[in-house]
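The other protein chains are all here in position, but one chain of the complex has been omitted.
All chains are identified by letter, namely A, B and C, in their written order; residue positions are counted from 1 within each chain.
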């Protein structure tokens, strides 16, 4: 199962090791871990909660992984995304991709993260000294998605 | 020490966790693991040996990390490169980069790998059914380095 | 002989789901809605919600960045709706 949504933390090292397993075709493993920072848009962040849309989330993530498989020559891919309450330095997301060569592994890993950021139904609500606030989507994330030449969705 | 050359294997998960530590400025951790494939340039590979140039290797890797720091906004970086005998599926190299945002982490990680491939003094000798052979440098690696706009070295 | 299907339009009942900021703004997570039009679409549902005025009209005003997911897949305004469909309103996503 290449896509998981869970409240529990994950062991990134163990997940990456399991993904590459003992497949001797693999020469490259690119991975990304997103973590909670203690500041965002200039405000201190003491905690945050990640909400999602159960049912759609797994489907959206699986579609992103499928699209990565279509675009890049990869062996396998894994996405783990946490939901629920989190604190600064906590892990939020892991994307790992195995491939024969590093170009495809790097490209596919970054592609999945860029598209996840604009299409997967997750929402962050941060606790700040001024109260809880829903995080605004970043213009830079839309730009990152556009780099991959996707058509704009409705 | 952000650069290590060693014969022993490494625990990528532990190294990545130690790199990001508990630094709440970190929001992104990009990493790359290079592994031994069981085929190269069309020949089966049963084992290989990585040779390096002691004294120069650490200096070259540290210079690459410094250059990445100058180009990208990163928090920390780590390079571990193994030398000596290895077998298919073994880990060869780990590059991990922490940053506030994912763009810098991805860029810096890929930059370090691309430049390492063309500048760090490592050489692979593979055991194949036709005997041992020194691996030829790849034209694609020179192209990958050129993408970063480096001047050509003497 | 008149066509009874045209004379008595079927009722299409859908489930509306509001996510994140929209759930808080609307004060509810979901609701059922009965559509009486002959060929209901996503756009028609959005128009009906806007007619409630207040926060509904504000949050769903044309130009606001709200996406619609029909049965867990992003859909356009002209997507036709069938009985039992789940129509979710999504603010811009901020995961990862």
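Keep this in mind: contacts are C-beta pairs under 8 Å (C-beta built on N, C-alpha and C of every residue); 3 or more make two chains touch, one makes a residue touch a chain.
None of these values were measured; they are calculated from a predicted model.
Asks: Would you list the chains present here that the left-out chain is in contact with?
Replies: Hidden chain, whole complex, touched shown chains: B.
Asks: Have a look at B:2, B:24, B:44 or B:121 and name the one touching the chain we're not showing.
Replies: B:121
Asks: Considering the whole complex, not just the chains shown, which residues of chain B touch the missing one?
Replies: 34, 50-53, 55-56, 59-60, 81, 92-93, 113, 116-125, 134-138, 153-154
In the analysis below, only the chains that are shown with their structure count from here on.
Asks: As a quick test, compute the distance in whole Å between the mean CA positions of chain B and chain C.
Replies: Chain B and chain C have C-alpha centres separated by 51 Å.
Asks: Roughly how far is chain A from chain C, going centre to centre by Cα mean, in whole Å?
Replies: 28
Asks: When you check chain B against every other chain, which residues touch at least two of them?
Replies: In chain B, residues 102 touch at least two other chains, as defined above.
Asks: What residues in chain C touch two or more of the other chains?
Replies: 96
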